[in-house]
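To keep things clear, I will list the structure first and then write my remarks on it.
Heads up, one of the protein chains got dropped from this complex, but the rest are sitting where they should.
Let's turn to chain A:
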């Protein structure tokens, strides 16, 4: 049944070589820009999937941590000249700490009302950053001072360097997910996702596990926030706490395959490629077309393939090659 261990490693090495060589082979900056978006949202999706996918705590408020990461590193850089590399980790820690009170509140609710509470927390953070103008530039936001080529300040002249940074982030995110998946924590998470009461009844400390995974998920999401701000050289509350970040984090995981290692990556490739094609086709003049298409894809997946593209691919693989019924 399983792919032999050696084959797995071979595929992984081939994949890594291709990903490392890609920016050298494809030099169009438009294409690299799309690759960076794909890697970035895959990473955010991976971070969301840890909590949303395995433990089924369906957050639509991950923009809160994306924004906190972005603001922490930017405030440290612009006001105190501290490198965003340090700011990135600091932002992750801030996000982790913020996830404690936010989780304390939101985990009091289950199912859809947990989702709504997470939306509210991200909105509150955005409103706080919008409202208090002497604190972090208010609604106008700020540009990041451009230092030219300054790798120590996470600024590069070549777009491909950003590509490698976010590729590294994604690799870390996937590695962490893989480790968790294979650990006792992974099994506890899945148990909570299947049926929280039943999991607690057999001795899983659900509140603690949920708190821990929320902290890890928040930490990773914050790293993405720092990277994104450095990449676009700009920050304001509307981009940092954008609801679209929360939506896309959840969407890529669900479309790709919720609660699977590679699901968020596959989902992002599909959604971002679709979005790039639509843009080159219609131009960016038609507002709303991207999310219209995303929502149609999401509905189709939910109605016909709740296991996502990964589930679909496994089904097809088993039917055509193995001639064995796929697991439900």
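Quick note on the criterion: contacts are C-beta pairs under 8 Å (C-beta built on N, C-alpha and C of every residue); 3 or more make two chains touch, one makes a residue touch a chain; residues count from 1.
The working rule: contacts and distances are computed from a predicted model.
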Its UniProt record identifies the chain omitted here, from "Xanthine dehydrogenase family protein molybdopterin-binding subunit", "Amino acid/amide ABC transporter membrane protein 1 (HAAT family)", "Transketolase" or "Acetolactate synthase small subunit", as "Amino acid/amide ABC transporter membrane protein 1 (HAAT family)"
For the chain not shown, which residue from A:51, A:117 or A:154 touches it across the whole complex? A:117
Taking the entire complex into account, which one of A:174, A:289 or A:313 touches the absent chain? A:289
Contact residues on chain A toward the hidden chain run 56, 58, 60, 105-106, 108-109, 111-113, 115-117, 119-121, 123-124, 127-128, 130-131, 247, 250, 254, 258, 286-292, 294-296, 298-299, 302-303, 306
